[in-house]
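In this view, the complex is presented without one of its protein chains, the others remaining in place.
All chains are identified by letter, namely A, B, C, D, E, F and G, in their written order; residue positions are counted from 1 within each chain.
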Amino acid sequence: MQYDVVFSGFGGQGVLYAGQLLAYAAMDHGLHVTWMPSYGPEMRGGTANCTVIVSDEDIGSPLVTHPTNVIALNNPSVDKYEPLVAQGGLLIYNASLTSRTLTRPDIRGIPIHASEAAAELGNLRLLNMIMMGALLQLADAIVPIEVVEIALERHMATRHAELLALNRSALRRGMALANFAGAVA
Amino acid sequence: MQYDVVFSGFGGQGVLYAGQLLAYAAMDHGLHVTWMPSYGPEMRGGTANCTVIVSDEDIGSPLVTHPTNVIALNNPSVDKYEPLVAQGGLLIYNASLTSRTLTRPDIRGIPIHASEAAAELGNLRLLNMIMMGALLQLADAIVPIEVVEIALERHMATRHAELLALNRSALRRGMALANFAGAVA
Amino acid sequence: MALKGRIVIDTERCKGCELCASVCPHVAIHMSDTFNAKGYRPAQWADLNNECTGCASCAVLCPEAAIRVYREVPARAVTTTT
Amino acid sequence: MALKGRIVIDTERCKGCELCASVCPHVAIHMSDTFNAKGYRPAQWADLNNECTGCASCAVLCPEAAIRVYREVPARAVTTTT
Amino acid sequence: MAIELLKGNEAIAEAAVRAGVDAYFGYPITPQTELLEYMAKRMPELGRVFLQAESELGAINMVYGAACAGKRAMTSSSSPGVSLMQEGLSYIAAAEVPVVLVDVMRGGPGLGNIAPSQSDYFQMVKSAGHGDFKPIVLAPASVQEAVDIMDLAFDLADKYRTIVTVLLDGTIGQMMEPAELPPMKPRRTAAPGWALTGAADRSKNMILPFRLQVDDLEAYNLQLQQKLALIAHSEVRYHEQMVDDAELIVVGFGTAGRIAQTAVRLARRQGIKAGLFRPITLWPFPERRLSQLADDARGFLVVEMNAGQMVEDVRLAVGGQAPVKFLGRMGGSLPMPDDILAAIVKLDQASTRAQPDAPCTIEGPSMPLKHFVSVN
Amino acid sequence: MAIELLKGNEAIAEAAVRAGVDAYFGYPITPQTELLEYMAKRMPELGRVFLQAESELGAINMVYGAACAGKRAMTSSSSPGVSLMQEGLSYIAAAEVPVVLVDVMRGGPGLGNIAPSQSDYFQMVKSAGHGDFKPIVLAPASVQEAVDIMDLAFDLADKYRTIVTVLLDGTIGQMMEPAELPPMKPRRTAAPGWALTGAADRSKNMILPFRLQVDDLEAYNLQLQQKLALIAHSEVRYHEQMVDDAELIVVGFGTAGRIAQTAVRLARRQGIKAGLFRPITLWPFPERRLSQLADDARGFLVVEMNAGQMVEDVRLAVGGQAPVKFLGRMGGSLPMPDDILAAIVKLDQASTRAQPDAPCTIEGPSMPLKHFVSVN
Amino acid sequence: MTIESYSEAIVADRPKALSKTQSHYCPGCLHGLAHRLIAEVLDELAIRGTTLMVAPVGCAVFASNYFECDSVVAPHGRAPAVATGLKRVSPDKIVFAYQGDGDLASIGTAEIIHAAARGESITVIFINNAVYGMTGGQMAPTSLVGMKTTSSPFGRDVKTMGSPLKMSELIAGIDGATFVSRRSMHNPAEIRKAKKAIRRAFEVQINHQGFSLVELLSNCPTNWQMTPLESLRWIETRMVPVFPLGDLKNAAANNGLKGV
Partner (left out) sequence: MTIESYSEAIVADRPKALSKTQSHYCPGCLHGLAHRLIAEVLDELAIRGTTLMVAPVGCAVFASNYFECDSVVAPHGRAPAVATGLKRVSPDKIVFAYQGDGDLASIGTAEIIHAAARGESITVIFINNAVYGMTGGQMAPTSLVGMKTTSSPFGRDVKTMGSPLKMSELIAGIDGATFVSRRSMHNPAEIRKAKKAIRRAFEVQINHQGFSLVELLSNCPTNWQMTPLESLRWIETRMVPVFPLGDLKNAAANNGLKGV
């Protein structure tokens, strides 16, 4: 089985980092994985994004035309990806920074007030972890949250206990928010 | 029918000029002709040469591996071309500047004391015209001497009566010398 | 009293670099709390003390050419021509 | 009296450029009338008046490094060492 | 060594380091720059040479110089930069010194864009400069393969005293994938006999990328062609999957090849007997193997991220035995598995061995005209 | 106009002048230099632009600039210099401005030598730079044809807003032959609408050799490919002789083609039904006509002054219908009529249509090893 | 009786030669400012309609979008050659090239030096931000000693990477160069001088006085990893001492032909 996830947002919102975390977790979990960023500082401005593909066999294309799962951290990302998500796909978006609701009926659109939640947790930079938590909740077959937590510790610069704890809370908070939002949606 | 002639000598001995003269004459005579120099100042020193091909049909290669007629104005040219002349071919060489006799029995080797003859005519630069005269005498089917004389006047910078006269004498002198040498050889 | 001035900032063009604000001798420019369409917090003219002289320093420094500066001029000549 | 010198010209290497001849203060170099194998008229040392001092100007100017210059030196030191 | 999640460009750089590269010279250009930046940090740490050249012309000629000294030297660049290296590459080929070049292709022509592309296949495989020569061209399709290929690249370069180009596109350069790095090789200490190391105790070495005499240059070229023939005989590499019973063979290199693999799997699931043939050496091209496959195959589909380049080599190899169709995307677009699958299905329906030329038009999705922006 | 005895390089220059070239930019390199020197004298006399650039990089970019102004601009060079022009050529192709390049090839690779060669066929026909583009490549075989081709070159360049390369070798460049020059054309006065002439009374013109967005660049490339397809459809040119009843077709371009003509005549005198096919446009390659000829021919012999380049295009065109053999000389050697004749005879004996693959090895005379000088 | 009455005048505004298009430059990037100064000069000299721009490869590669004049994009570093080609066949047009420091001082060294040496009648605006902006902050020939960039992660080391290259001084030393000036954009006063220099450079071309070049010290907040404001301070305190400001050559003026 193959899962694909696009993380999209402003540069600085940590989308590349979130994607890498997922990639590490998948790798640790014994799966095939690719992480592919939009690249090149020759393109200034606009959104940054990355595509993570997780699979139990060799991965062909590291990019997808119609992603199954999209995490959109800002309004432009919602604008860009809403039309692209695969039918029946998942679009989790940061409702705190999105001015509109979705229009496509054939996808699962999940609003998460992630910026606010991050602010509540005391650090806006936790935004990406909150959204990651939401993803794990809603597309949970990708990898178990425990694997992601271990990956956080092993591969990312989050070995310090406080940081790790914060990130973990963010993941859990994301899961909880998603659980709620998913139920509503 | 196709004739080929190689003119070879030191730079400055007028080999390229002589070849061009023959080419003009052939052209005026309604024949196909190509003139091909050894080229490139990237090769300093050594001999200069050119190949003239005259034909009554389109000319393919402007170069020949084994020339039928060779005019060699100096010793290095004799060294270079004696082994290359086609069987039965003609090698007219400037005996004034050649230290040896030919060794191949299967070609017509004609020594002309051309530098001396040029000196006698009062101008060493007539050397090439003397050799040209010899060529016309010995391979006369190429073009009649009259056509060459007209070409001299028409195309080369020899329109002045004195110059023209001098060149003509040189041509005639070459023919005479060749006639004699050819008879001896 | 110095001549009075005012500026108009094209807030959609503004990228919130804060250079204009930094250079205004009268602290007449502040950064907005809200975002423009491009996601930047644009500069706002807030000449609270009515001190803007139309010196144009802000405009001279603005990399986006987003500021127009007006300055009072004695009007007599103007009235005669138009 | 100045120290005496002499030169040896590698005539096969010489290209007959005449530079050595032009620079010799004693006109001790002349161009040959005959040609070498490469077709050049080489320089010849012809120190008719026995004036060559081994100043080496000719050699210094020779583009072909075709000139070797000998010069007399007081021999005593030499005799003691060899 | 452990499996790590590695970014293509950086993994290539580290693999070169472990293969014993002595000197890196380069000039920034997207999407290759991470390679240079990695070297900028890593090489000085190891006491090896890193130098940012004034240009790609400078870089290739510095590499030429360092290689002449018998050192393992490399550079990397992307399409426009590689165009600037053509004269230098031709000199290096003529001088027969070993050099490794990593070319992370981007969209062209001109400044094009920085998106992944394979539009410089011809530039590397047919004409990496003036004159009759060919670099060995290796085309990895994953980060792991790129890592493995670096060691091979240096070895082949040394073995044949030739240029080895590692040709990839921005996808592989920018992607992260799990991969395992090889252990650090000890650096070569003795210089080869031909290298410029000073003529103190031996007769002088001369590295001369010319032969002014016609006969000499012909002899030299014949000898060069013999070397190339030897390489063509000994160094062909490719990857194939499910070709044994395949009726339709999909051919693609690098990124296009790995994407095609997904499409081939999808086709198999639909019951179409498709197989994947992915050349790893683009030169020498695996023509013999392809020609064998053509004995049985009903059709070939060549997938490239260009307007159709390697397809010519496939056609030459297949030699008219079966139809060879082409699917291409340009300008940075990737040919997606679904597109390839559709083409496979179409080919499956159209082609029979009896009628190798049955009409079957396969083209890259043509762009809606609204996207089109004319030059002015 | 009268027939004159003209030197190839100078005749080309004068023909360009008469075709209305507005500006020439170039850099000296043998065996092309007479062209530049002729222009140095002629262009200022006529009040037109001549400029010796600081390098071939400079030259090609000056040509780019002048062409952007809507002027007829040209440059000329030889193999190493053309390698240096590859980036510029790719930009020009992307910018779609008309430019004429004369490439008088010499022996390679590297510095090689200055003798005649055809070893840059691939460089011009397959990859004149990075990215998917192709210049129109015209290959004259005589001074007269070179003269005639110059006018055509400028017209085609303008018509398609493309690069037109006139590809020849030192033989034709250096040779004198009788030829007739065309009359002087009036120079174009009105600039085309896309040209940079100042945006005083119209909206601005932008010449942009890039499209950063993937979709845009793909759309752009598709449009470029459409243009190339149109050229391929409309502008094929070739010369053939005695092909109507020919069983064996000798294929060669430029000098090799004209020499082959002599060999074909010799073969006919021996009763061998040989014919000559000489492509004049190397791109677009006359593949359709060759493919037609392959319907009846028993075999093809490709003669080139290189290690075998155009032979690939011949093989692609013939598509396995008949054997395609190759005779090549390198390093400045010319394939002589006798050598070609011998190959024709061999092919005549070996090849039957029934057995297209009957063994028949034809090679350039291999050099005695004593001529061989190793790199160091 | 005197009646005091005031009206309002516009004393600063977006110049006409500048397009309406929103720039892609990072916030605070002075490329935009340099564009505005050039556009103001084009307006003031009324030459927009006869001006042809050669844009570089670098962050200013989109400059064509921002100027209301005809333009072409040159290969990286080759703008002076492209400008030469344009100008030679369009002597009645005003041709200017816009180049970054990687473009002009590194890959394009030969082209700029020879354009100057020929006294090519073009104007070059040279944006020196001591770094390769577009490709993500690599070292440029003008990077300062010790400066950390993505390709000099331990700082620019004079021993292996040399000292900053002062292109304007080099070019001023070439006979063919008529006007060479280095200015900065770090505060309004300097910006006003920079504009004067740009104006003078174009006047040199208009008056057929030869080659003119203005180097503008600029910033790259993104790759310098500074706020825009910090970047201006950095220009002033770090760059200006290495790249002294002023007219390095004003030959035509010296010839008494025309002053600034």
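As a convention for this text, a residue touches a chain if its C-beta (ideal position, glycine included) is under 8 Å from a C-beta of that chain, and two chains touch if they have at least 3 such contacts.
Please read all numbers here as calculations on a predicted model, not as lab measurements.
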Absent-chain contact - pick from G:48, G:118 or G:249: G:118
Contacting the left-out chain in the complete assembly, out of G:144, G:174, G:213 or G:232: G:174
Contact footprint on chain F, counting only the chain that is left out: 27-30, 33, 36-37, 40-41, 44, 51-52, 54-56, 80, 110-111
Positions on chain G contacted by the hidden chain, ascending: 106-110, 113-114, 117-119, 141, 158-166, 169-170, 173-176
Touching residues (missing chain, whole complex) on chain D: 3-6, 10, 12-13, 15-19, 22-23, 38, 40, 54, 56-57, 59-76, 78-79
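Throughout what follows, only the chains that are shown with their structure count from here on.
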Separation of chain A from chain C, taking each centre as the mean of its C-alpha atoms, in whole Å: 41
Centre distance in Å when chain C and chain G are each reduced to the mean of their C-alpha atoms: 26
In chain E, residues with contacts to at least two other chains: 30, 80, 110-111, 113-114, 212
Touching two or more other chains - residue numbers and ranges from chain B: 42-43
